[in-house]
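Just one protein chain is left out here, and the rest sit where they should.
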C-alpha cells in the first residue's frame, strides 16, 4: 500500500470505529420498563408495548446511521488520498453522527401518540441535526471534487441534495412529531437505493 | 489489494466494530448489588449470588454473539466481493445482534428461580430476536450463493437451518424461561462445533 | 507488509479504537433534561437551553480529541516501527485521552454562567489533565526522534511545546472556568492548523 492509501485506510478505520460505536450506543436508549419508576406498573409485556416510541426511534436511527455508513463507504471508494481539511470535515460529519445518539434519546422519551410540544421539539432537533449532517455531506462531496481528492469535477448544484430531504422532515416536525419521523425513515429508504448511484454520478464521472 | 478486497475488508471491519461493542456492552448489565435500592441489603457476596440470572444472561449472550462473530468470520472467508444489497443485509444482521444487548438486559432482570410471566416474556423476546437473527443468516447465505458473491451454488433448503434451533428455545419459553435459556446455550455450543463446517459445505462446494 | 509495518498498523488500529470510543462516549454526558429530577420542570426546549454547559463541554472535548486523533495520525505517518516502550508511552497517552471523558462530564455538570468554586475545580482538572496529555505527546516525540523510530533527529526544546498552551488554560481556570474553556477551544483550533506542519518539522527533517 502506498502512503496515500494507508492514510485513507486509517481515516476509514477511525470513522468506522466512531460510526460502529454510535450505532451500537443507540441500544442504550431501550430501557427495561419495569425499572422506570415514572411508568405505571404492569407486566413486562405491557411495559414494552407502551415503550414503542423508543423502539421506533431505535429503528429510525439505526437505519439512518447504517445508510450513512454505506454512504461513507461508497464515498471512500472514490477517494484517493486525504488531507488535513478532509480529516476535519470528516470529523465534523462524525460530530453530527455521534450527536444523533442524543437526539434519538430525546425522541425515544418524548414522541408518542398524543401530540405534545416536547415531542415536536425532539423531532425538530432530530431533523435539524440531520440537516446539518446533510450539509456536511454536501460540503465534503463538493470539496473532494473541487480539489481533485476524487477523480471527478465539481458538479454544480447537485451537492445541495444532502440537506434538502431533511428540510422536509424539519418542516413536518412543527405539525406532527410522528409524521416527521416517518419522513426520516423514508429518507433513509431513499438513500438506501440512491447511495451508490449518487457517488458514482457525483464523483466519478471521469473514470 | 484489489478494490473488491478493500470493500470486503471494510465491511468486515465495520461489522467487527459493531459486534465487538455489542459484546462488550453486555457487561453493563452486571450491576453492583449494593447500589440497587430495590434489592434487600446484605453483604456484597450475598448480593452477587442473588444476582446469578444477570451472570447467566451475560454468559449466554457473550457465547451467542461470540459464535456469531466466528460464524461471520467464517462466512467472509468465502465472500469475494460485496454489493449494496449485501451491505444492507449485513446491516440487518447487526441490527438484531445489537438488539441482543437489550433482550439480554431483560433476561438479566426477570429470569429467576421462581417462574414468572415476566421471565417467560423476556425469554420469548430473547428467542424471538434470535429467530429473526437466524433468518437473516439464512437470507445472507442464500443471497451470496445465488448471486455468485461466493463461489458456490444455491443449496436448496439447507439455508433454513439458521432460525430453526431458536424456534425450539422460543417454544420452550412458554413453559420455562430457564429451560429456554439452557436451549440457547446448547445452540451456541452446536454452532461452536458446526460453524466452519457449515460454511464450507453451504458456500464453497465448487472450490 | 513487513513485520514492522504490521505491528505499527496494529498499534494504530488499537489507538484508533480507543480514541473512537472515547470521543463517542462524550455523548453520554448529554442528558434528557426532563429526566433529571434536580432541574426545574419546564418544556424540553427550556431544559435544553439551560443545559448549554453540557453542549459546550461536548463540543470542546470532541474538538480536542479529534485534533489529537489527527495529530496521532500525522505522527504515525512518520513512525516506521514500534517497540515495547513506545507501546506503553502510547498507552499512557490513551489513558489521559480516556480520562478526558471524565473531566468533560465534570465540566458539563459544573461550569455555568455564575462563577462557582466547583466550576473552577472542574476547569482546573480538565486543563491539568490536558497538560499531562501534552507532556506525554512531548515525550513520545522526543523518544521517537532520539531512538530513530522516526527518521529524524532530536530537536532541542521544541518538544516542550506540547503541554505549554494548556498551562495557560490551567492558569485561567483559577479566575474563570468559562475563559479557561474558551482557551482550550482556541488551543484545539491552533493544533488544527499546526498539527501536520509540526510533525513535518519536528520529526521528518531528514526525509
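Some notes on this structure:
Each chain carries a letter (A, B and C) given by its place in the written order, and its residues are counted from 1.
In this text, a residue touches a chain if its C-beta (ideal position, glycine included) is under 8 Å from a C-beta of that chain, and two chains touch if they have at least 3 such contacts.
Model, not experiment: these values are computed from the prediction.
Note on the undisplayed chain: of the listed residues B:70, B:167 or B:182, the one touching it is B:70.
One chain of the complex is left out; on subunit C, the residues touching it are 1, 3, 7, 10-11, 13-14, 17-18, 20-22, 25, 28, 84, 87-88, 91, 94-95, 98-99, 101-102, 105-106, 109-110, 117-118, 121-122, 125. Residues 1, 12-13, 16-17, 19-21, 23-24, 26-28, 30, 32, 34-35, 43-45, 48, 59, 62, 66, 69-70, 73, 76-77, 192, 195-196 of subunit B touch the missing chain (whole complex, contact as defined above).
Everything below uses one rule, namely that only the chains that are shown with their structure count from here on.
Where subunit A touches subunit C, under half of the residue numbers in use are shared by the two copies, so each contributes mostly different positions. Chains compared, subunit B against subunit C: the Cα-based superposition rotates one onto the other by 180 degrees, nearest 5. Separation between the centroids of subunit A and subunit C, computed from CA atoms only, is 25 Å.
Taking each chain's centre as the average of its CA atoms, subunit B and subunit C sit 36 Å apart.
Counting only residues that touch two or more partner chains, subunit C has 17, 21.
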